[in-house]
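Below, a portion of the complex is reproduced, with chain positions unchanged.
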Amino acid sequence: MDKDKTREILLKVAEGKISVDDAMMNLKTAPFEDVGFARIDHHRKLRQGAAEVIYGAGKTYEQIEKIVSKMQDNGQETVIVTRIGCDDADRLAERFEIKYSCEGRIAVIGKIPEGTGKIAVVTGGTSDIPVAEEAAVTAEALGSRVIRIYDAGVAGIHRLFASLDDLMSARAVVAIAGMEGALASVVGGLVACPVIAVPTSVGYGASFGGLSALLSMLNSCASGVSVVNIDNGFGAGYIASMINRIGEEQGNR
Amino acid sequence: MDKDKTREILLKVAEGKISVDDAMMNLKTAPFEDVGFARIDHHRKLRQGAAEVIYGAGKTYEQIEKIVSKMQDNGQETVIVTRIGCDDADRLAERFEIKYSCEGRIAVIGKIPEGTGKIAVVTGGTSDIPVAEEAAVTAEALGSRVIRIYDAGVAGIHRLFASLDDLMSARAVVAIAGMEGALASVVGGLVACPVIAVPTSVGYGASFGGLSALLSMLNSCASGVSVVNIDNGFGAGYIASMINRIGEEQGNR
Amino acid sequence: MDKDKTREILLKVAEGKISVDDAMMNLKTAPFEDVGFARIDHHRKLRQGAAEVIYGAGKTYEQIEKIVSKMQDNGQETVIVTRIGCDDADRLAERFEIKYSCEGRIAVIGKIPEGTGKIAVVTGGTSDIPVAEEAAVTAEALGSRVIRIYDAGVAGIHRLFASLDDLMSARAVVAIAGMEGALASVVGGLVACPVIAVPTSVGYGASFGGLSALLSMLNSCASGVSVVNIDNGFGAGYIASMINRIGEEQGNR
């Protein structure tokens, strides 16, 4: 599954440098490290750019710290930890160089690259800001420049229009809203770039924990809108950064 | 339950004009007529204004015709039939003075009052027009003047803004949309009058027959938006007309 | 989107009083104020009557206090705060002139206008009272006279009939019920004015947090019933007051 690595191993076999059994072993075990409770995927770094990610929810501080260390030992310059409590982030800060958003429950350990290109992160209300910060910090850790436009929901649509210049010049927009999630459709109708919509669990009653916004966004009448899981700021920031990077990479050729 | 009628009957009893048993009978049986398959509520006319309504779905042509006749015999000047097929409407037209919208599956039999006040009926797309016609014709049959604004969904929001004058001068707005139903929130944020939102079953996949638009509208972040059942154009037109009439009645004092 | 303001700005441009760029800026930024975590919509006051509303859930005391202050500085006479804890309301009371319902989790800061017209707020049970108070206080803060009819559910329907006079003379009825939500249909069949139905999360088991009452109300066989979100007393009181005001405004002409 790792084309170059497979070829390299096959070449060694052809040259008699390693035995068939060792080749078998290598083909299977190389790209991750088993630390008992987790199989760390060092391979992904090569495949998917600069930063590696740890999903912090349900992990103890000790587990998180151990995985961070292993990654750094393996040469990973930037490590993102999502869904991490502020206390755990404080403890990490005692040992590592770290930048974190308590509100967004996200920490970035190690080097943060200078941001290039442009991503806009827009929210419908103030309660959506934690999810927005998760998205924004993720994108920044992955090397994107991020513009934040918060509390610009459709019930007072002139607040959104005031930021139209920023929206229309972004390479990707992350649109974050709970309740009826109409923001994604309105933004999608205004901009020419991909919109990553994030439904949030903000709301009550028939919002059913974000289901209302999720369905709304999936049914957007605007072309160009795709959707990630409820409250998944990380995923949206990650995808927006992927898209932004395409522009950067091409521009740098 | 009919205060004046109860008092009237009690007075007759006090004056010895009717017996106690006749009074009992009267208190119970007066305000409807039993035609076997239906109990026609002649009382409602007194209570709720000029027109009476028949829900045509699941009724044979013969049943509809019989109920219309009974109502006219009882002095009803205007009768609305909703969810009626075009063929049945054609047959009714042979016998009664009728105006109908084949698209909206709604027929109005008898006198249509001149429209006063102002209601705006706005749709997100062209596929929502049948529901909109049901709403508009209902409101017209109940004496309201209706402005139609069709295909003004939020994916191209300038199409909606072009009709802002009409929206902002209405006494009530009926906002009709399928898919993500964002129209209700955007309109609700623009106008100062009540918005009756109608989710439609227009859409596919995760619209789940209108559920997506329904939830979206119930969770509207705009104040002033209330919701009726999926595809219930009649209900929305009826309520909008009720609200419009309040203005008329007060204005005429 | 603000017709008069747009015209005013255009006039200034035509008269050479402001530059094109300043006009651009004005067209975009005027009607709200950005306080970092929120974009306060001062514009809405002009559009939608006397009082402005803050949704307190998920906001800190400091955020609420700051928004209230900003609004008062901007000339807002009445500010409603919904979903506010009793402790936060107590703290607000130390600084502002305030009236609040701990049960309804709603506070009104500043001047409360004298109530005119008539709105009836009716509940099915005693557990629905907090939602009812949210509706009633909202309507009162917006200038409506409110009649409260509590614990009048359909299982003992004579309790409802005892208040028939009040129900039938209201300009709008707010019908609030959990469990099976039948109250809305029964009230809708009795009165000639719009009924705003509020499903509540009161109940257990197959009430699914208010879903049962919500579906019941959306499917009401009575014309004239529209529905707001589960437990959304504020929304219902707001709409009822909008409708009541139509009568007042017309009557005062």
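Structural remarks
A, B and C label the chains in the order they appear, each numbered from 1.
The rule is simple: a residue touches a chain if its C-beta (ideal position, glycine included) is under 8 Å from a C-beta of that chain, and two chains touch if they have at least 3 such contacts.
Note that the structure is a prediction, hence the values are computed from the model and not measured.
Counting every copy of the one repeated chain, the full complex in this structure comes to 8, with 3 of them shown.
Everything that follows uses one rule, which is that only the chains that are shown with their structure count from here on.
Put simply, the chain farthest from chain C by mean CA position is A. Here the CA centre of chain A is 49 Å from the CA centre of chain B. Mean C-alpha positions place chain B and chain C at a centre distance of 25 Å. Centre to centre, using the average C-alpha position, chain A and chain C are separated by 38 Å.
Each of the following residues of chain C touches two or more other chains: 1, 214, 229-230. Only residues 1-2, 28-29, 31-32, 37-39, 41, 43-44, 57-59, 63, 199, 201, 209-211, 214, 229-232 of chain C touch chain A when the two sit together in their complex. By the touch criterion given at the top, residues 124-125, 153-157, 179-182, 184-186, 188-190, 203, 205-208, 211-213, 215-223 of chain B touch chain A in their complex.
Across the complex, chain B meets chain C through its residues 1, 3, 47-49, 53, 161, 164-165, 168, 171, 190-194, 196, 214, 218-219, 223-230, 234-236, 238-239, 242-243, 246-251, 253.
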